[in-house]
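First up is the structure itself, then whatever we jot down about it.
All protein chains but one are shown in place.
Just so it is clear, A, B and C label the chains in written order, and each chain counts residues from 1 on its own.
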Amino acid sequence: MLTFDDYKGQQPSWCPGCGNFAILNTLKKVFVDLAMQPHQFTIVSGIGQGAKLPHYTKCNTFNGLHGRTLPVATGIRLANNHMTVLALAGDGDCYGEGGNHLIHAIRRNINVTLLVHNNQVYGLTKGQASPTTPQGRVTKIQPSGSLSEPLNPLAMAISLNCSFVARGFAGASGLPFLQEIIKEAIRHEGFAMVDILQNCVTFNKVNTFHWYKERAYELEAGYDPTDRVEAFRRSLEWGERIPTGIFYRNDRPSYEQGLTVLKEDPLVKQALFRKDMSAELAQLH
Amino acid sequence: MLTFDDYKGQQPSWCPGCGNFAILNTLKKVFVDLAMQPHQFTIVSGIGQGAKLPHYTKCNTFNGLHGRTLPVATGIRLANNHMTVLALAGDGDCYGEGGNHLIHAIRRNINVTLLVHNNQVYGLTKGQASPTTPQGRVTKIQPSGSLSEPLNPLAMAISLNCSFVARGFAGASGLPFLQEIIKEAIRHEGFAMVDILQNCVTFNKVNTFHWYKERAYELEAGYDPTDRVEAFRRSLEWGERIPTGIFYRNDRPSYEQGLTVLKEDPLVKQALFRKDMSAELAQLH
Amino acid sequence: MEYSIRIGGEAGQGLQLIGGVLAKYFVRAGFYVFSHQDYMSRVRGGHNFYQITFADRLLESVRDTYDLLVALDLPTIALHRHQLNNQGHILYDQASCGGKQEGEEFLDIPLALLVEELNAPRVMVSSASIGAVLAVLDLPLAPFQGIIGDFISKKTEEIVASNYAVANAAFVYARAHYDTIPSVPVATLADAPLMLINGSQAIGLGALASGCKFYAAYPMTPATGIMNYIAGKAAKYGIVVEQAEDEISAINMALGASYAGVRAMTGTSGGGFALMTEGLSLAGITETPVVIAEVQRPGPATGLPTRTEQSDLLFVLHGGHGEFPRVIFAPGTPEQAFYLTNKAFHLAEKYQIPVFIQSDQYLADCQWSLADFDSRLLYQEDFRLRGELLVGLESYQRYAYTESGISPLAIPGDSEHLVVVDSDEHDEDGHIIEDAPTRNLMVEKRLFKKMALLREEISPPLYYGEHNPQAIVVGYGSTFGVLKEAVEHLAGEFKIGLLYFSEIYPFPLLEQFDYVALLKEAPVTICVENNATSQFARVLHGETNHRCTYLINKYDGRPFTLQTLIGEIHAYL
Partner (left out) sequence: MEYSIRIGGEAGQGLQLIGGVLAKYFVRAGFYVFSHQDYMSRVRGGHNFYQITFADRLLESVRDTYDLLVALDLPTIALHRHQLNNQGHILYDQASCGGKQEGEEFLDIPLALLVEELNAPRVMVSSASIGAVLAVLDLPLAPFQGIIGDFISKKTEEIVASNYAVANAAFVYARAHYDTIPSVPVATLADAPLMLINGSQAIGLGALASGCKFYAAYPMTPATGIMNYIAGKAAKYGIVVEQAEDEISAINMALGASYAGVRAMTGTSGGGFALMTEGLSLAGITETPVVIAEVQRPGPATGLPTRTEQSDLLFVLHGGHGEFPRVIFAPGTPEQAFYLTNKAFHLAEKYQIPVFIQSDQYLADCQWSLADFDSRLLYQEDFRLRGELLVGLESYQRYAYTESGISPLAIPGDSEHLVVVDSDEHDEDGHIIEDAPTRNLMVEKRLFKKMALLREEISPPLYYGEHNPQAIVVGYGSTFGVLKEAVEHLAGEFKIGLLYFSEIYPFPLLEQFDYVALLKEAPVTICVENNATSQFARVLHGETNHRCTYLINKYDGRPFTLQTLIGEIHAYL
């Protein structure tokens, strides 16, 4: 039996009070709950504060480029569909630099669990507006306030018929629920996106832990996550009340399920070389 | 008074029967209707079959890279917000390679009219699946059929609160309506996306002109394009019946309206150089 | 004996079918063949041509002139008749070329009419053209039947028969109206029949033969041919071929797959490669093996998208931020392409680095007739930490310092050992570091140690020619064939040699062959490149300190053609 401490990694370099600690601890609990052996899963991350997380636990790790988590995660799954793959990214990473990959990972329905550390700001680069930053927020680069409409990742994912769309909140009160959401997301066969509201004590002085805490609530029991239009409607709720939970899910087949070459074995387990190329040569005669 | 023939450009290089001809002619009619002087508007396009269009009419033209129409169009509008800017792109160009720019152009609400020549295929590169290609479609690269869920551009735009979202059909029956839609789109202050169903006689043998014609219908009179959830619901309609028309619009301010430095004059009309830098130097003392 | 045919017309008029079938026919008939395509960036219309030379000896380049021009439209006649050889002929149909043409060279065949008379669909005019060509060349029609099926999408017996009937009608008509033109002796080949193969297929085949299990790319001319080929074999070989949403994704997917334990590849042209350079740098710091086919076309930007150029060498050599090792191969024939693709996979995995196969539209699309490749010559060695190597392994560090700089490459999930890779500078475990000593050690391990060993892996350049030549022609990549034929031609008159590089970087050492001494001693050295700025000559100078006496450049999007190149070289001799 693996315990929480078995997932201890490097010393985190986050600011004291950063919401990333809660996400890290919740994840470790999920690993314990699901009895995930460290070598049986891979965490892919980009560049940003949240993206440092895999170093702070025990797992196979691909800490790649800013914005490019999902292509790497997709490549891993296609090469080894027996590997559990989590992708961790910041809101800048995943909705900014990497926005295109998100769209297409959702379309593919690749069996990857995406956790977005959404602190509504670029943390590591010191406080610029991110795609989820509220309109009007003043930063060094936007001294008269950010002008763009903040991106609603849940609505967008639902519009793309993402097979699992959820939001969690990384504050004490929200953690047990977040833990359940992430567990469901990992268990889900197909692409699962969990947008996690995370405070940044240093650069986001508005959407603080308390700000979220006052607003976040759980989608009511009896909420039907299979109704796409209703899910869309609920995803638009933002402001005084912010719903968390699994907004939408469907059971369209995962990408891997559609690939006949993966029917028997993952690519990585298949024969390496084939000496006899004569059939291919003959075809060219 | 400008006439249709005043917009004659180079000889088109499209296949006979290609839906792009209808789009070209409709556009020229729009130019006539709106009395747009060729030098008063710029068409930005990417690389693809539809993207060749600006050469086939008369206008300022920036025929740039595959996938990068919207950043160029945005740059033009920011430098000169008195210029009418149209962006033309293929479904591969705009929803594939350029997907990220679409998300963020919508968020900005930059005053650009985007026309997507959506033939559900990569035309210029000879028939690969595009983001809007139906699942199961066989191509050279996808010999067992395309696996991804086709992208629903309207639903995605609505989820991003795009301020003008429409679909047109480039077949004879749909042209007068398309013409009206494009006119509205150009008149709209803010980002306007028009997805145009266009046949490709060479590489899309399924979604032919007739296939579209049988299915396309106009959104009913009395349809309320300001109801976002309803617009989302209608945008999901696809199959035996395909709605066309203006699905959604809102009047959030355009990006340019929010920029104080553009309040008086476009950048391009502002003073060029300032000799006296002493205030800035003094600040460094 | 040597005979050239140029078929000209609009896109959509069946040039590829006519040219493809004829090239295959000639190979099957026992000739050596070389074919070349010149096409515009459009699907219909415009002006394109397809040129085939066949002979009784190895052919490796495009001829400036031809013996038979098949004109599918009037512009073809206007554009190409001046390059017809003496006694050459122009085969055409009045109906598609604006009426009867006057002149002895014209062979007037009512192709469209013949098709109509048989109630066959108009597209079968292509088969009629083929029938007429074969008749004119006095070659039998029968083998056509076994070939045409491979070139049409719906290969039913009925359609094949119908094509044959049409071809036959034209064949009979041509026989009846025109004497057969040249006397074409069917060459008898000593051994096995030849393959007809282009560079894209050769690279694809090389990938299959090297255990490639993953190919991710975004469509881009002229690189798409590789993807098409591999996709066609994917089911059989157990390969995932993934059309990515963009090139950034393509290379990152390939890195993900490679990290997960399979041999992975991507391919693109210059514009797509530009988007991959950040991922290339990621391969560099994470030490993830990857093979990249960069298939050049004339730039900058969209440039001339369906044409050829060798203008990305320095970009591929220096692309990506920061400093890391790489290998670049630039094959000159499908044969080189096949074996070098195999060597690319071999070195990529052995050294855990990105390796390039740099090709171009010319190599990608031209067809060579070649003997079968020999699978026994392939590198097929697995460098991963697998099976027995894992037994009892106590600890594992992805970036362990070693004598060679190469750390053991484990597969995540294969054992309890974790595989941690990082785009930040890292320690032996793969975790982020910022201290100077670790950084220094990692640069030494990753860059200096590996580069030193890599140099030893590179084969010397090829040299054809005299021992003490008056002049040496220098070249690399896809110009191999035309350079070789040109030098062979000039060798009658001059003491001349060809120094040819297909393994470009790192530059070959001098131990096995001191080509620098050879260059220094030659009174004249001439570097020939399909670009404007002599990129290879600059690399050569940087690596060897030798500056070539003369530079021959071509940057109009067209390949060098044999007779013109002979003339250009001759001018410097």
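What we mean here is this: a residue touches a chain if its C-beta (ideal position, glycine included) is under 8 Å from a C-beta of that chain, and two chains touch if they have at least 3 such contacts.
On a predicted model such as this, the values are computed, not experimentally measured, just so you know.
Shown chains touched by the missing chain in the whole complex: A, B, C. Of C:Thr53, C:Ser162 or C:Thr302, it is C:Thr302 that touches the chain left out of the display.
Of the options C:Thr277, C:Ser478 or C:Thr525, the residue whose C-beta touches the omitted chain is C:Thr277. Residue-level contact of subunit B with the missing chain is found at 10, 37-40, 42, 44, 47, 52, 54-55, 58-65, 68, 70-80, 82-83, 100-101, 103-104, 259-262, 267-268, 270-278, 280-281, 284-285.
By the touch criterion stated above, the residues of subunit C touching the omitted chain are 40-41, 46, 248, 269-271, 273-275, 277-278, 280-282, 284-286, 296, 298-305, 307, 309, 311-312, 314-315, 317-324, 422-425, 434, 436-437, 439-440, 443, 447-448, 531-533, 538, 541-542, 545, 547, 555-558. Counting the whole complex, the residues of subunit A in touch with the unshown chain are 13-16, 47, 49, 64-67, 96-97, 99, 122-126, 128-129, 131, 140-144, 202-203.
As a convention for this text, only the chains that are shown with their structure count from here on.
Centre to centre, using the average C-alpha position, subunit A and subunit C are separated by 41 Å.
In this assembly, the C-alpha centroid of subunit A lies 31 Å from the C-alpha centroid of subunit B.
Subunit B and subunit C have CA centres that are 37 Å apart.
Shown for subunit C are the residues in touch with two or more other chains, namely 234-235, 245-246. Multi-chain contact residues of subunit B (touching two or more other chains): 96-97, 99, 131, 144.
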